[in-house]
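Input: one structure, supplied below.
Apart from one protein chain that is not included, each protein chain of the complex appears where it belongs.
Let's turn to chain A:
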C-alpha cells in the first residue's frame, strides 16, 4: 500500500518527534486532517488530478480500515525473567486451582439437586392409595384411580419443550433494590 495515500487519514494520531518532546505548556495548534487538496482562503477552483473515465474516488474510510486491518498490533511473545515467570506461574496455578475448586463445587451442587429430585420422584412413585408411603419396593394399597396419580402428574412433559416464557430470560442485575419501587417519591 502506498503510504502517501493514507497519510491524511492518520494525521491526528501521529505527531512528529519534535512536537512530542515539547511540553504541553503552550496549547498545541490543533492538527486538522487535510480533507482535500484545495488551498484555504481561495475562491479559485483547484486543479485536481484528472480522473479517468468511470474511475471512482475511493472512500478514505475504506483506506483507513484497510490500513488498520493490515497493520495488526500483534505483540511478540512475552519474555519474562526468572522471578517474573515464577510469579506468573504461581498466580496461574492459583487461578487454575480456584477455577477447579469452584467448578467442582458447582458440579456437586447440581448433583445434590438432581439426587434430591430423584428421591422425591421415587417417593411419589411409591406413595400408596391412602396417601401414605407404601412399603419399600412395591407400590402399596389397592389398585385405584388415585394410585400413583401424583407421580403421573409430576412426570408429565406437556408444554415443556415449547420453551420458557420470555420474562424468564430477564438479565440478572443488581437492581431493582430490595424495596423495589419508591412509592413515596415526589419531585
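General remarks:
Quick note on the criterion: a contact is a pair of C-beta atoms (placed from the backbone, for glycine too) under 8 Å apart; a residue touches a chain by one contact, two chains touch by 3 or more; residues count from 1.
Basically, contacts and distances are computed from a predicted model.
Of "Large ribosomal subunit protein uL5m", "Trafficking protein particle complex subunit", "Ras-related protein Rab-20" or "N-acetyltransferase", only "Large ribosomal subunit protein uL5m" is the UniProt protein name of the chain excluded from the display.
Touching the chain that is not shown, out of A:48, A:65, A:97 or A:153: A:65 (per the contact rule at the top). Seen across the whole complex, the unshown chain contacts chain A at 1, 3-4, 7, 14-19, 21-23, 25-26, 29, 58-59, 61-62, 64-66, 68-69, 77-82, 85, 88, 92, 96, 106-107, 110-111, 113-114, 117-118, 121-122, 125, 151, 154-155, 157, 160-164, 166, 168-173.
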